[in-house]
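Excluded from the complex is one protein chain; the other protein chains are retained at their positions.
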Amino acid sequence: MSDLGTLYYINVVAMVVIGLYIVLTKRNVLKILIGLDILGTGVNLLIVVIGYIEGGTAPIYTAGISPAKFVDPLPQALVLTAIVIDAAVLAMAISIAIRLYKEFGTLDVRKMRLLKW
Amino acid sequence: MKKLKYVYKIAALAIAVLLGYMLLQALMEIPFGTNRMFVAERFIFEEPYEVGAANTVTAIVVNYRGFDTLGEVTVLFIAATGVALLLHRERGIRLAPTETTLVVKTGARVLLPAVLLVGLYIFVHGHLTPGGGFPGGVIVASALILMYFAYEEYVAPRSMLHLLEGIAGLVFVIVGILGIIVYGRFLQNVFPLGDFGRLFSAGFIPVVYVAIGAKVGSELAGIIHDMIRRGGESE
Partner (left out) sequence: MVTIVPSLIIASLLGGAFVMTAVAPFIRRITKYVPSIVLLFNVLISLGLLLKSTNEPVVEFIGGWEPPYGINLVAGPMGSFLALIISLIAFLISLSFLKYEPTIEEVKFMILFMLSVLGASGLVLTGDIFNLFVFLELMTISAYALVAYGRGGEGAEAGFKYLLAGSVAANFYLISVILIYASLGSLNMADLVTRMTMLKHGVALASMLFLVIGFATESELFPLHGWAPDVYTGAPPSIAALVSGVLVSASLYVLARFFYTVFAELNTLRSEMFAMLMLLGVLTVLFGETVALVQRDYRRMLGYSSIGAAGIILIGLISEILYAFIGALLLIVAHGFAKVPLFMMSKHLEEKYGTRDMEKVKGAFKANPKLAIPLVAGSLTILGMPPFLGFWGKLLLIYGLALKYPIIALIILLASIVEAAYYLRMLHRLVIQDGELKKQIKIDTVELVTYYAFLALLIILGILPMLLSPYLAGAFIELSNPSFYIKVAMGVMGG
């Protein structure tokens, strides 16, 4: 295994762990959402990383580049979907956060206790 | 109470680290940078004959896995609809209206057609160059942000955006249903493949990407509109 690969993998794992920790422990709605985004970005990074091939090029037919050198195009297609989904979730989350702020006058989840946490 | 919080944080950290460790263990068994393609081999080598798009990723996104993309467009559609649904209670209040100078206003007016053109270019050429419906749509939507920045009294034509959004979505579905009518399979390509590398090639990809571009553009514009104007509906 190359050092570069290990670095990427550790990076992915670190982002997942940090994101998860933030989601589990932070008390501010926006901070929680930042954690969620870090987690999502970590997963997206993982998708891109596993498609890489040593010395590969972008999978677009261009004069002078043999298709045998292309990197795996499928993860790139998958990550496009995943990124859009992340963006959609974030948009939805922010509008719910706006509603929460309107209803409770705060973004602190400890003070939202109409329902039991 | 304070001690309990501490215990909770340690537990959360332990769970996160444990899962991270499991993930790392798994990743160590997946060699980095080596060729493990199985399905993708066909996508690369057969794609010019089967789909006819110079950009392999586009061929996968729109044709081989077009169903995912239909879902993806729908997810964005859900976000736009959901944001409008949730923020409807606060009508028409412009958030943070800012006084802008003549320079900004003129600049916005000059830039607007250029931004729209770039967006259009990117989604029309999605099957040839990097980019496609999603980035193109985002650029188109950014034109609206520009307008909102420059003119505080600007209101987006929300009903027209809805109409565009709906029609663009229908185009995608109809392209899919054409496949059912002709071949009995959803989203099967019924358009000619054309000359490889030309603008009018790659079957339904340009059609679908224009629809996606229009849809993404109008949806993101709608989200921005709803967040800035808080659901001010121009009914």
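Remarks
Order of writing sets the labels: A and B. Residues in every chain begin at 1.
One rule holds in what follows: a contact is a pair of C-beta atoms (placed from the backbone, for glycine too) under 8 Å apart; a residue touches a chain by one contact, two chains touch by 3 or more.
Keep in mind that what you see is a predicted model, and the values were worked out from it rather than measured.
Screening B:70, B:202 or B:224 against the full complex identifies B:70 as the residue touching the chain left out.
Here the missing chain is touched by one residue of B:86, B:104, B:193 or B:207, and it is B:86.
For chain B, the list of residues touching the undisplayed chain reads 19, 22-23, 25-30, 36-40, 42-43, 63-68, 70-72, 74-75, 77-79, 81-86, 88, 158-159, 162-163, 165-167, 169-170, 173, 176-177, 179-189, 233, 235.
On the side of chain A, the interface with the absent chain consists of residues 16, 20, 23, 29, 32, 36, 39-40, 43, 46-47, 50, 74-75, 78, 81-82, 85, 88-89, 92-93, 96-97, 99-100, 103-104, 112, 114-116, using the contact rule stated above.
The rule we apply is simple: only the chains that are shown with their structure count from here on.
Centroid to centroid, with C-alpha atoms defining each point, chain A and chain B lie 16 Å apart. By the touch criterion stated above, chain A contacts chain B in their complex at residues 1-2, 4-6, 8-10, 12-14, 16-18, 20-21, 24-25, 46, 49-50, 52-54, 58-62, 67, 70, 72-74, 76-78, 80-81, 84-85, 87-89, 91-92, 94-96, 98-99, 102. Against chain A, the residues of chain B that register as touching in their complex are 8-9, 12-13, 15-17, 19-20, 23-24, 27-28, 30-37, 39-40, 43-45, 48, 54-57, 60-61, 65, 68-69, 71-72, 75-76, 78-80, 82-83, 86-87, 89-90, 129-130, 134, 196-197, 223, 226-227.
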